[in-house]
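What you see is part of a larger complex, with each chain still in position.
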Amino acid sequence: GKSEEPTGTPPTTQSAEPAASEAEPTTTGPWTIGMSQCNLGEPWREQMNTDIEQAALKHDELEVIFKDASNDTLKQRAHVEEFVAAGVDLIIISPKEAQPLTEPVAKAIEAGIPVIVLDRRVIGDRYTCFIGADNVLIGREAGKWIVDQLGGAGNVVELKGLMTSTPGQDRHRGFREAIEGTAIDIIFEADMKWLEPDARKEMESALARSGEIDLVYAHNDPGAHGAYLAAKAAGREDDIMFVGIDALPHEGVMYVKQGIMDATFQYPTGGAEAIDIALTILRGEEVPKEITLGSRVFTQDNVDAGGEPIGGES
Amino acid sequence: MNEIHQSESRHAPTDAAGAALLAMTGIGKSFGRHRVLDDVDFDLRAGEVHVLAGENGAGKSTLIRILGGVHQPDGGSIRIAGRLVRPRSPREAAGFGVAIIHQELSLAPAMAVTDNIFLGRERTSGGWVRFGEQRAAAGRLLKRLGLEVDPGRLVGELPIAAQQMIEIAKALAFDARIIVMDEPTSALSEPEVERLFARIADLTTRGCGIIYITHKLEEVYRQADRITVLRDGRKIITAPAAELPAPALIRHMVGRELVEHPVRREPVAGEVRFRVEHCTVRAASRGRPPVVDDVSFEVKRGEILGIGGLQGSGASDLLWGLFGAHGRRATGRVKLDGRPVALRSPRRAIRRGVALLTNDRKQSGLVLSMDVAANATLASMPRISPGTWLSRRRELELTAASTKTLHLRAASLRQPVATLSGGNQQKVVLAKWLNTRPRVMLLDEPTRGVDVGAKREIYQLMDEWARAGHAIVLITSELPELLLMSDRIMVMHRGRLTAMFDHDEATPERVLHAAMGGS
Amino acid sequence: MAGKPDEPALSTKPATLSELRRLAAHPATTALFALLLVLLLGFIFSGDGAFYKWTTHRDALRQASVFGILACGMTLVIITAGIDLSVGSVLALVAVCFSLFSIHWRLTPWLAIPACLAIGTACGAVSGGIIAKLRIQPFIMTLAMMVFARGLAKTVSGGMKVSTAVANDDGTYRYVDVPQIFRMIDSRLLGDNISVVSLIFLVCVAVSWILLARLRWGRYLYAIGGNEEAARLSGVPVSAMKVLAYGAAGLFSAVAGLCQAAQEQQGDPEAGTAYELTAIAIVVIGGTNLMGGRGGIGLTLLGTLTIGYLEKILSINAVPEAGRLMLTGIIIVAAVLLQRRRA
C-alpha cells in the first residue's frame, strides 16, 4: 500500500536498468523464478500463487519455485537470501513488510537478479518493478459507492481487518476520506482480524446494540459474509446491505452472485501480470518501474457481466 | 520386649547438660478449626537427648515444624539460649542454629547427593559454588555415616534407606546446637541405626541438644535422657527416662491400657500357597549386577515369611519383581496354589490375589490429592463399580468396614489423605490392600512410622490374616519385629538368599551375620 | 479431629460438618465468584443496555460453546496431569473434512459425522498411545500433533477454504447449496431461545461429568493425575486410561470442528488457531489444577461462561483491540486470584 512509501523517495519515472543484461544473455530460457509468498494462510494470497502458477503453465520455459514465509518477516528475508544463493534468474516477492525486506531485495539486485515486488512495496527504488493495487483508492471507491447507495445518510458498521496491517489501515483511511462530510455515521466498528468467526461475533454485538443498521462495510469478503450470517441468525439480513473487499472468484464474487453481498471491490493479485513482466525482463526488454493495477467493482447488476472497472487504468 | 531395652540405658548426661538451649512455652496451633497443638510446653538442655513421644497425629511433627519455622504458632513463645525468637522460615530457623531431619524426606530426587546435602548452605566464594570442596566434604560426611554411595549419584536413584541417611547427613552438614530428628530410623536397618546413635553420642558430648521423635520403644530407652509425651495436641508429661517405664509411657501415649500382644499363634502348617522359583531381577541400568539373583522360596497358607537384610539386600526389588512392578526386568517362575501364574503387571498380580504394600507410602502408596475413601478403594474398583458405574454407597461401606478394623482416625472418609498423620496414612494404604481380598500379601515395612498402638493393631491383623489362611511375606528393617512376627526368616544380601531360619533357631546375631553376607 | 481412640472412623456428625466446610471452600464456590465478577462488569458496562437483552446472553453462550466443547476434553486430559495442544488443529482438520464430505462429496450426515468423529478420536488416541507407551511428554507430543494435524488439514483442503463455491475444471467456480446438516447445527431451538451448538456443548459437559464423577474410569483418571506410580501399583490400567483421555479430547475437538464448520458454512484449514490456549485458560480459570489429580467438569462449565462473557462484554462495548487484550490479561489474573487458596 502507498502509505508505506515514504514521500521522500522519488517516484522513478524512467524505466528500470535492464536487469536481464547482468543475468546470462539467453533470451529463450529455460528460466527459474523464485516466488516468496508472505503468508499462504490468507485465501487472497493463495489466489495470487494460483494466478502465478496458471500464468507460468502457459510458458514451459519457466519454472517457478514457491516458498511460503507463513507470516514471518525474517523467514521471508531468508527466502530471498536462499534464492540469491541458489542463483535463480528472477525473484518475485510479495513482502510481508516493506521495511525489513528492502535491503534483502536490494542485495538481490546487486547480485544481478531482477526482483518483481508484488502487492506490498519495499522502500526506495532498489527493485526492478512494482506491481500492486492501491488499497486507499479501493477503500475510497467503496466509500463513494456506499455514499450514493445510502443517499448520503445512514448507519454503517465497519468491520476492520487487522489494524496493525497496512491493508487494514489503508482500506479504513480511504473509506473514511470518502464518507467525510456526509451524513453517514459509523455506529459500530471493531477489529475482526480478517477472520470470519470474529466478524460474526462482532456483528452480533453490533446487532445487539442498535436496531438501526443500514450497511456493513467489511475490509474483506469473509468479514462481510460473517456479518451476513450474524444478521441472518437475527433475521435482519434483508434490511442490511453488505459490502466487502477482495472479490475472489470463489468468495466475494460468489457471495454477490448468491445475493448474500451487495457489492465487493476487487483487490487484484497481479499474479498473471507478474509473469508477463517477468518474461519481458528475462528477455532483456525494458519494463516500467511501477504498475498500478486497476480494480473492479462487482454488484448485483454487473456481476454476471464480470464487474465494472474503477479507479486506476490497467 | 520393651523391658530388655530399658536396662541398657544411654550414658548419663554430660556436665555440659543443664544449660537450657531451648524453651517453647504455651505453643498452640490449629489447622482450620482443627486444634493440633494446645498450650504445649517443651524445653531442651545442652547435651541431652529429649525424646518426644506420642501416637500418630499427636502433634509431634507440628511442634517441631513450628520450631523449624515451617508453621507459625497461633500462640506461645520460643526462646533459644535465652533469646526470644520467632522463626518465620526454615532459613531463619537455621540461622538460630536449628537443624531438622524431617519425617517426610525433603530431598530433590533429580539432584546429586552432594547438592542435596549442601542445599541452601552451599560452600561458595562470591556466589560461585566450590564444587570440589563440597564433594570432598560430602564424601567424608557419608563415610562417617557409613553410607558407601557416590556423592555424584542422583538421590532419586537411591533406595529410601539410603535417602534417609542422606537426609541425616544434610542435618549434620552444618553445626547446629539444636538438632531435631523426626523418626530418623523409620526406614533404616540395624547397622545404620547403630552408626546414627554413635553420631548422636558425640554430638551430645559436644554440647548439642537433640530432640528425638520415634515410635520404636527400644530406641526411646536407649536414647532418652528425658521423655515428653503428647496426646491429641496436649502435653501429658515430661519426665526423666528412668522414671517412665514402658507400660507407663504407653499408657500416657494411648490414654488407655493397651492389650498386650497375645503370645504367638502356632503356625497352622497349611499346604504351599505361594512358590517362587529362580526369581531374578535385572538392574535398571545395564552393566550392573542383578538386584535379585536367582532367589527361590515358598510360603504356606497361614504362614508369615520374614525377609531380613540390610539396605541394598534387594528384598524390595524381589517383592516388586514378584508383583510384576518391575515388568520384564523380573524373570523366574511363580506358582499360586500350585497353578503357575505369570505376574507381568501389578494389575494381573492383584487379580490373582497378590498384594504389595511398598515401603514408601508418599511415593508409591497414596494418591495424596484424593480422599481416604478413594485411596482405600483404588485397588478394588471393580468391587464398588459393577459395570464401571461407581457406587458411592458401596465405596463408603467398603471403606468404613476396612478402616474400622484398622482403627483409622480421620475426621471423615472424605478427608484428603494429605492431611492425615503418618501413621494414619499407613493405615489407609493397608486398608487399600485389605479391600483387594488378597491371598498373598507382600508387606514392605508395614509398620514404618506407625505408633505403638497402631503397630500392635497391625501385628494382630497380620496374625488374623495368617489364621485366615493368607500367605504373608514381610520385609522389615526392625530386627525385633522380624523375630517376633516371622514363622520363618529368610535373609538376603546383595540380592542373594544367604540363609533361611525357622522361628526358633533365629537369633539377632545369626540373622545379622547372614545379612552381612556370611552364611 | 484426630478423634478419640474409641470414636468410630465413620462418625456421622463430623462427616456432615466437614461436608459443610467443604461446600464453603469448594472450588466451585470460588469459580462462581470469578463468573459473578465478570457478570458484574457486564451490568456496569452494558453496551447501551445490550447486556440486558436475552439475545446477547444467548449469543454469548453460542460463541463460548466451541471453546467450551474443547475445554471439556482438555479437562479430562489435564486431570491426568497432561495437556493437549492439538485441539485447535484437530478442530480445523475435522471442519475441513466435514465440509469436504458434506459439501463436495454430498455424503449423508449419517456417514459424514461418524467419519469426522472417528478422525478426531484417532488423532487424540494416537497422541495418547504414544504418550503412554513411548513416554513422550504430553506437551511435546501434542505440540507435534498440533503441527501435524494443521498440515494435514491444509493438505486435505488443498490449502484453500472448503466452501460452497466449488471449482470447475476450467478454473471457474460454481455455487452449491449449504448442506441441510450445516443449517441444522447452526440453528436455534426452544422458540429461538438457545442455539443448537450450545445444546451440543451442554451434552458434552454432561458426558464428561458422567465419565469423571460416575464411572470407574473417572476415578482412574484422577488417580493417574495425582500419583501415576501409586496408580500403576494399584492396578490402574494407566496406558489404556491415557488413550481414553486423549482420545476423548480428540473426540470433543471433532465435535467442536463440526460446530465450527456448520457456523462458518465452510471448512477453513486455518480455523481454531490458538484455540488451545483459550481452552486451557477456561479449564484453569474454572479452578482445575494443571498439576493434575484435582478439578472437575463443573468448574470448566463455570470457566467457559466466565471467558465467554468476558469476550462478549468487551465486544458489545466495542473496546478497541489493544485495550481488549490488556483488560483480558488483567481480568484473568483477577479471576484466578479469587481462587489462589486453591492453587
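The chains carry the letters A, B and C, assigned in the order they are written, with residues numbered from 1 in each.
By definition in this document, a residue touches a chain if its C-beta (ideal position, glycine included) is under 8 Å from a C-beta of that chain, and two chains touch if they have at least 3 such contacts.
Because the structure is a prediction, the values reported are computed rather than measured.
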item: Total chain copies in the file, per protein type; value: A x1, B x1, C x2
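Quick note on the criterion: only the chains that are shown with their structure count from here on.
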item: Averaged-CA centre spacing for the pair chain B and chain A, given as whole angstrom; value: 73
item: Centroid distance [mean C-alpha coordinates] between chain C and chain A, Å; value: 36
item: Chain B contact footprint on chain C (complex, rising order); value: 1-3, 5, 7-11, 14-15, 18-19, 21-22, 213-220, 222-223, 225-227, 229-237, 292-294
item: Chain B residues touching chain C - in the complex, by the definition given at the top; value: 32-34, 36, 57-58, 232-233, 254-256, 323, 325, 346-347, 349-351, 356, 358, 363-370, 374, 378-379, 381-382, 385, 388-390, 396, 399-400, 403-404, 407-415, 421, 424, 432, 453
item: Chain C to chain A touching residues, read off their complex; value: 47-48, 50, 53, 55-56, 59, 63, 159-161, 163-165, 167, 171-173, 175, 186, 188, 260, 263-266, 268, 270-271, 311-312, 315-316, 318, 320-321
